[in-house]
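A protein chain is absent from this complex, but the other protein chains hold their places.
Order of writing sets the chain letters: A, B and C. Residues in each chain are counted from 1.
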Amino acid sequence: MISYHLPVYILVLLLVAAVLTPLRKSAYSTAFKLKVLIFLGLALILSLILFIDVTNNQSFFYNFGDWNTVIGIEFLVDGFSSLMTFVVLFIATLIVIYAFGDIPHELKPNQFYSYYALIFLLLFSMIGMIFTNDLFNLYVFMEILSLTSCGIISIKRKKENLLASFKYLMLGTIGSVSILMGIALIYMVTGHLNMSAAHETIASVWQAYPRNILISLGFILTGLGIKAAIFPLHIWLPDAHSTAPTPSSALLSGLVVKVYVFTMGKILFRVIGKEIVVAISIHEFLTYFAALSMIMGSVFAIGQ
Amino acid sequence: MRKSLILIVLAGLLFVLLGSISEMPGLGGLENPSYNEVPRHYLEHAIDDTNTANVIASIITDYRAFDTLGETTVLFTSITAVISVLGSGVVKFSDKEEKH
Amino acid sequence: MDDLIVKTITRIVVPFIQLYGLFIILHGHISPGGGFAGGAIIGASLILYTLAFGLEAGHKAAPHGITSKIETGGILWFVFLGLIGILAGGSFLGNQTAGFPMGTFGNILSGGLIPLATLGIGFKVASTMITLFHNTIEEDPID
Partner (left out) sequence: MINFSAIVDNINYIGAFVLFVIGLYTVLTHPNLLKRVIGVNIMETSIFLFFVSIGYVRGAQAPIVVKLSGELIYVNPLPSAMILTGIVVAVSITAYALSLIIKLHESYGTIELDEILKKEGEGID
C-alpha cells in the first residue's frame, strides 16, 4: 500500500513549510507566494491520494517508531479522517489564495511571514488532531491549535483585536485544561492513553468506577463546548471573529470549530463507545445544546 | 451578584469532585488500574529497547517521540505568536547588523 | 544597572552555569534531567547575562539572526531524525528498528536517537527562552 507513510509526509510537509517561512528575507514577492502555494498544493495532492487510497482499500493504523499500539503513539487513518483532511486542506488553500491579495491591506510588512507560519502551524495541528488515536497527543495538538488561532486574531494589533484574542486565549486555555483533566481521569481508570486500547477496558471500568467516567466526560464536554463555541459557552466567538483579519476569521469559523466537533465525536464514540453514551443519554444533551446554538445564534443575529 | 453566583457554582463543583475521590482508585497503590502492563513494559524493556537508564528520557524521545516533536512545535508557535504581537523580532535588529 | 559587583560576578558565573546546563543535556538519558531542564538552565544563564550587561550586549551574545536559525534548525533536526526512521524501512521516529547505533550502556553516546534528540531539544528550549526574553524586553530597553 503506497500510502502507509502519507499522513506523516503531509504533517512533515506542513511543519517544514511553517518553519521555513519566517527565515526568508525576500520581500512579499510572487516567489514567496509561489513557495507557499507549492507547499500547500503538495500537501493537498498527498491528502487526495491518501483519501482515494483509503476508500479503496481498508483503513490502517500507523504506529510511530514501530512500537505496538499500547506502548507508542498511533494514528488511525480511516475513510472519514482522510476525507476530513482533504476538505480542511482544500478550503485552506482557497483561503490562502484569497489571503495573498487581502493581507497587504491589513497587516504591516514585517508580519506577513509570521502570519503564514501561523497558518501552516494551524493546519499542521488540525490535521494532527484529525488523525491521532492517542489522547495525550490530541491534547498537544489542541494546544498548538488554540495558540495559533489566538495568534492569527491578535496579529492585527488593534485594540479590540488584542482584547478579543486575550479573552479567546483565556477561555481556550480553560477549555484545554478541563479537557486535560478529563484525559487524566480516563487514564487514571483505564490505564491506556491510546483510544482503542482505552475502549477495550472501558466496559469493565464502567462497572468499577462509573463516577470517574461521568466526571471526565463532564470535563471533556465542557472543554470542547468552550472551544467549539456551543451555545452557553460561546461568549468569545462574536468579538473574536468580527475583529480578526478576514482570512483568519474564515479559517477560524470554517475549519477550527469543525475540528473540535470532530474530536468530540472521536472521543465519545472511539473511547467511550456507544453503549455508555446511550446509557448516560449524552446524545440528548448534545442535541439540545446543538438546537439551542442554532436558534439562539440566529435570534442574536436578527437582534443585532 | 455575579461573583456570588460563580462562588456557589464553584463550591458545588468542588463538593462533587471531593465527594467522588472516595470512588476513585486510591493514591499510591501498586494495584491501581493505571499501573498496568504499559508502565511495566517501559520499566522492564527500557534497557534493551533503548539502552538508556533514564526511562523518562527514553519515553519522551523514543517510545512517544511524536509528543516531543509536537512539543518543539508548541515552542516554535509561541515564538512566532509573540513576534507577531510584539512586532520587533527579527527584522529590526538584523537590519542594523547587516548595515555595518 | 551597571554596578560593578553584578557584572564581575556574572562574568565569573555564567560560563559555569552554561557548562552545567550542557552537562544536564548530554547526560539527559543517563541521569535525571534532559533536554528541557538543560535548555532551561542555559536559557537562564543567557538571561542573567542580558540582565547584567544590558540589552545591547545581550543581543551580541544571542543575536536574533542566530536564535531564529536555532529555532528552525531544532525542528528540522528533529524531523530529519524522524525521517531516517522511514528511510531505514521502519516508521517515523523509529530508534533501534531504524538501525541507530545503540552504543554501550551508561556512556553518552548510548541509546541511538535519544542523545541526538535531547541535544536538539536542549538548544531549542534555550534559544526560545532567550528570544522570548529579548522580545518582551525590547519594548523598553533597560540600558
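A few remarks follow.
To be clear about the criterion, a contact is a pair of C-beta atoms (placed from the backbone, for glycine too) under 8 Å apart; a residue touches a chain by one contact, two chains touch by 3 or more.
Model, not experiment: these values are computed from the prediction.
Looking at the complex as a whole, the chain kept out of the display touches A, B, C.
For the chain left out of this panel, the touching residue among A:163, A:214 or A:277 is A:163. The chain omitted from view is touched by exactly one of A:69, A:110 or A:173, namely A:173.
One chain of the complex is left out; on chain C, the residues touching it are 31-32, 34, 36, 105-106, 125, 132, 135-136, 139. In the full complex, chain B touches the omitted chain through residues 2-3, 6-7, 10, 13-14, 17-18, 21-22, 24, 26-30, 32, 34-35, 38-39, 42-43, 46-47, 53-56, 59-60, 64, 67-68, 70-71, 74-75, 77-78, 81-82, 85-86. Against the chain not displayed here, chain A makes contact via residues 136, 140, 143, 147, 150-151, 154, 157-160, 162-163, 165-166, 169-170, 173-174, 177, 180-181, 184, 187-188, 193.
Criterion: only the chains that are shown with their structure count from here on.
Because contacts link each chain to all the remaining chains, their graph is best described as complete. Averaged C-alpha coordinates put the centre of chain A at 18 Å from the centre of chain B. Each of residues 15, 19, 22, 64-65 in chain A touches at least two other chains. Residues of chain B found to touch two or more other chains are 62, 65-66, 71, 73, 76, 78, 83, 89-90. Only residues 16-17, 20, 23-25, 32-38, 41-42, 62-67, 70-71, 73-74, 76-78, 80-81, 83-85, 87, 89-91 of chain B touch chain A when the two sit together in their complex.
Residue ranges on chain C touching chain A, taken from their complex, read 68-69, 71-72, 75-76, 79, 82-83, 85-86, 90-95, 97.
Chain A makes touch with chain B in their complex at residues 15, 18-19, 22, 64-65, 67, 70-73, 108, 110-111, 114-115, 117-118, 121, 124-125, 128, 136-137, 140-141, 143-144, 147-148, 150-151, 154-155, 157, 162, 187-192, 201, 205, 208-209, 211-212, 215.
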